[in-house]
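What follows is a structure written as structure tokens; I'll ask about it next.
With one protein chain removed, the remaining protein chains of the complex are shown where they sit.
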Amino acid sequence: MERPQNRGNDQMRTVRIIPGFQKYPDGSVLIEAGDTRVMCSAMMEEKVPPFLRGKGSGWVTAEYSLLPSSTETRTQREASKGKISGRTSEIQRLIGRSLRAVVDMPAMGERTLWIDCDVLQADGGTRTAAITGSFVALYLAFKKFKEQGIIETIPVKDFVAAISVGIIDGTPILDLEYIEDSQADVDMNVVMTGNGDFIEIQGTAEGTVFSRAELDQLLELAGKGIQELIALQKTILGV
Amino acid sequence: MERPQNRGNDQMRTVRIIPGFQKYPDGSVLIEAGDTRVMCSAMMEEKVPPFLRGKGSGWVTAEYSLLPSSTETRTQREASKGKISGRTSEIQRLIGRSLRAVVDMPAMGERTLWIDCDVLQADGGTRTAAITGSFVALYLAFKKFKEQGIIETIPVKDFVAAISVGIIDGTPILDLEYIEDSQADVDMNVVMTGNGDFIEIQGTAEGTVFSRAELDQLLELAGKGIQELIALQKTILGV
Amino acid sequence: MERPQNRGNDQMRTVRIIPGFQKYPDGSVLIEAGDTRVMCSAMMEEKVPPFLRGKGSGWVTAEYSLLPSSTETRTQREASKGKISGRTSEIQRLIGRSLRAVVDMPAMGERTLWIDCDVLQADGGTRTAAITGSFVALYLAFKKFKEQGIIETIPVKDFVAAISVGIIDGTPILDLEYIEDSQADVDMNVVMTGNGDFIEIQGTAEGTVFSRAELDQLLELAGKGIQELIALQKTILGV
Amino acid sequence: MERPQNRGNDQMRTVRIIPGFQKYPDGSVLIEAGDTRVMCSAMMEEKVPPFLRGKGSGWVTAEYSLLPSSTETRTQREASKGKISGRTSEIQRLIGRSLRAVVDMPAMGERTLWIDCDVLQADGGTRTAAITGSFVALYLAFKKFKEQGIIETIPVKDFVAAISVGIIDGTPILDLEYIEDSQADVDMNVVMTGNGDFIEIQGTAEGTVFSRAELDQLLELAGKGIQELIALQKTILGV
Amino acid sequence: MERPQNRGNDQMRTVRIIPGFQKYPDGSVLIEAGDTRVMCSAMMEEKVPPFLRGKGSGWVTAEYSLLPSSTETRTQREASKGKISGRTSEIQRLIGRSLRAVVDMPAMGERTLWIDCDVLQADGGTRTAAITGSFVALYLAFKKFKEQGIIETIPVKDFVAAISVGIIDGTPILDLEYIEDSQADVDMNVVMTGNGDFIEIQGTAEGTVFSRAELDQLLELAGKGIQELIALQKTILGV
Partner (left out) sequence: MERPQNRGNDQMRTVRIIPGFQKYPDGSVLIEAGDTRVMCSAMMEEKVPPFLRGKGSGWVTAEYSLLPSSTETRTQREASKGKISGRTSEIQRLIGRSLRAVVDMPAMGERTLWIDCDVLQADGGTRTAAITGSFVALYLAFKKFKEQGIIETIPVKDFVAAISVGIIDGTPILDLEYIEDSQADVDMNVVMTGNGDFIEIQGTAEGTVFSRAELDQLLELAGKGIQELIALQKTILGV
């Protein structure tokens, strides 16, 4: 089996992160991974959800949306259906948890950072691109707040990036694109820190199962990809 | 009163239309009017709404969305609220009607063309930019279907573009940007054809009224702007 | 082409406004325009929406509903569908804007005047009848509040009425009834003040377009009709 | 304790039933009981709900709505809330069951008769007035269908009317108006046929209880009131 | 006609009430009536609904749910449908009213007691079992609060239980099970106190009517059943 564009099994698609993509958000990027394109932004609101009021801590929350025209077959707009799908809800929660894992929320003050991830084009790996891009948008927002004297230090404890890995016909591969996704026997999303630790692992067999040995290979591939993504984030952020 | 960037009262912002902005839709553009940016796409579905089934006619329908990060203060996601606002609903209906006015729907066959207008950045005039951009996306889609032999001719009877005009401190001006919008006493959206006829006029006094003489001035400004937009559409489409 | 009951092209249907139609509202009328019948009421609430709290200004808001039995074919109840249609939402917003244009909202105090327009019978022109009738209900409510010493003067700056005009087979006509509405090539709703200025113009071509000359004829017809309506409002209100 | 207008404890308010109140429905009345006014209509639809398809039987279903301006304090519109209240749902089901009890549904053919009860003014007893008025609207609709040859006989087995009874300060009274309703210790709605049999009894103690003897007195009062209502229905219908 | 298991017409199914069925609620029982099984719980919340705030009174409210697997044919989950059916809404209101009729709400303090009735198995009479079981759960909760010193006395004025009665083929019977329910011509739910007074009577003819004599027989049967249920409640509660 050959991958599209003769990609190696452990080779990621070209990733670009364009900072300052939008003018209103406090932090904003467009992240491209191959043909996948996600617009990620961070906007501060001067209040926290009810469960945190008066507790002296901030909050980071994320929303995700697949735009109708981002997919091969048009995706029905969730606003028109009047509710968010289970898939969207899962992804939103995953992005939020991943970012909160590295943010020092008490150091933010009683504020919410809203992360919005709108998928302009979906060619596989939108949720992991959203996490990788959102981290940069969040960092840019905090940098701006520090420059404005709103906070004293950037309340971020480590870098975060995410990648998908999977198994097709018995072969573990890194960074699945859409056409590969649909053939994969196993699909796994991994979120890791700059330090090489895990924040999330979500592995799912699709109509089959996977062994411990296969799991080990997938985690190794993911680790390699995430190191490359974090190197790119550092270049963009100049840190 | 001086306009931002010393624009003349009858001068539009710079407009750019980038065709082929997305890879999946049948037709797709990014339209920029100053800092306003709307992604417009057209995607065909091989069926029509129930009221048209078996009648041998096609249909064109539009959806519009202000992305949360597109506005100065974050806009709550309609999918999260579980319903579409009155404003969104009005705009969607306006875009759909404007396009249907120039499409020969029986010549489309029993198909629906879905138009999606997603606002990436909102600096005034998003609904009129959406109409102007959508027309190009729609035309590109029909051109593709003609090339593929799905339809015999491009079922479009005339060009369509739209612009906003308004009155600030008694002065009629063309193409309001966001900062002007909020000060306007009168706000009017005009949709016209290449032939110079009207499709829609929606004029609203905001806390004041307007005279017949003012109306005439506004319509003249709108006519001038729309001619420029249609000239640009023709250049982009090479017709 | 002949109009029903041999009406002239510039002739309105007989309009009746019955004040005091309901006992609980602060102001209430039944307005009849031919067979169209709309029950309009105004009820005060001693609070304002969140965006106005503490700003010393009042608010006027309107709701509109087509009762299921008001139309030739039964209209599904929006409460049963669980949401308001785009059409209803547009009309509600139009009624509210039209009335707010002539109300001195700071002079109301921090109160909301709720306008309800329930269509008992729909034979064309329900939204314009709703505006014309609601103005009388609103005026009656303010008159009552003045008599009760709640406000010092009636905070109304001018009269407001509305009418529909349209083009059928190339002929501009005034005040379309239902059977005409469905054949009209152009449909326009005009809201004007007692002073002859415009508050709203909403003109829509239905499957065709309209020229500047046609627009001028339509506005002239509308002006004539609105003058007659405002004369009637004055008679009813005794002012 | 004296009742408003010195009504006797076993005396109903004046009831008026105005047939043909609306022009579109197949059957239509306005029923007034004192200041309570309910517009009742019956409209045929040429299909039945899924559970009856192909079974050769018709269906009768009812919807009920308290218009916002019908109550002393404005009632929030259920369409705006996006759902029907428990109270509305109960009343709709009660009206539907009461009418179905006397309709020969197989004789209707596979059709649905939609009953709409819109309360224009609510001064107590709206649900019972809705039942009493709807029966007349339904009968008028069937009469029209018979005249049109759609059905051969009027598929109605008996008359139906309803009334409320209650206990205030230990005294059983007939036909409570709004001011009495709020003081009642027991509130009971009774639906009976022309033959004097029961279709529904719904009695509720409000913060107290009621004895068997009190129940007997309430049922006697209800029987008296319903006889009078059915006599009025017969006069109106000329049967 | 013979009843299942040769039950006599005035004979109830075996009823069991198992207190302490769940560990978290303040009061909890499983009630079984034949194969009907309802889990009833009472949980205190330290606040009251808005309409009672600051009035020094408590509140009792109930929710009811038929679990999907509790019925012969699977019942669609209301959470999945996104709304509560009319039937559920009616039953919830009935349970709440029945309990509030015997609770001294001012003596509760400003607290809400939430009653949850989840039907694990539905073989007829679930709403009446829910009332009978909930009363025990409520009493157990109040007993616990008294032991904890939260309240001084158990704020309960009388016992409450409920039973269904009905008429099949002209014969009045007590405590209908599911197979009987579907054949019943009349279905009546009766809620009574330990003192023998009524709280609610809800009798419905299903496609027929019932006479006064039949009503009397039904009420007698219900009285007999409720006495037995209250005796069982007393045994369980040891009072």
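Letters A, B, C, D and E mark the chains in the order given here, with residues in each chain numbered from 1 onward.
Everything that follows uses one rule, which is that a residue touches a chain if its C-beta (ideal position, glycine included) is under 8 Å from a C-beta of that chain, and two chains touch if they have at least 3 such contacts.
Nothing here was measured: the structure is a model prediction, and the numbers come from that model.
> Write out, one label after another, the shown chains that touch the chain missing from the document.
A, E
> Looking at the whole complex, which of A:Val60, A:Ile95, A:Ala137 or A:Ile199 touches the chain that is not displayed?
Result: among the candidates, A:Ile199 touches the missing chain.
> Of the residues E:Ser65, E:Ser164 or E:Thr193, which one touches the chain left out of the display?
Of the candidates E:Ser65, E:Ser164 or E:Thr193, E:Ser65 is in touch with the missing chain.
> For the chain not shown, which residue from A:Ala42, A:Val60, A:Leu113 or A:Leu219 touches it across the whole complex?
A:Leu219
> Considering the entire assembly, which residues of chain E contact the chain that has been omitted?
Residues in contact with the chain left out: 22-25, 28, 35, 39, 41, 43, 45, 63, 65, 67-72, 74, 77-84, 88, 114, 116, 118, 120-121.
> What chain A residues would touch the chain not displayed?
83, 86, 89-90, 92-93, 97, 100-101, 158, 188, 193, 195-205, 207-212, 215, 219
The working rule: only the chains that are shown with their structure count from here on.
> Can you list every chain that touches chain C and also touches chain E?
Both-contact set = D.
> Give, as an integer number of Å, the spacing between the C-alpha centres of chain E and chain D.
28
> Distance from the CA centroid of chain A to that of chain D, rounded to the nearest Å?
One centre to the other, that is 59 Å.
> Can you list every residue of chain D that touches 2 or more other chains, as numbers and ranges?
Residues 82-83 of chain D each touch two or more of the other chains.
> Draw the chains as points, connect those that touch, then say whether the picture is a line, ring, star, complete or other.
The chain contacts form an open line.
> Identify every two-chain combination in which the chains touch.
A-B, B-C, C-D, D-E
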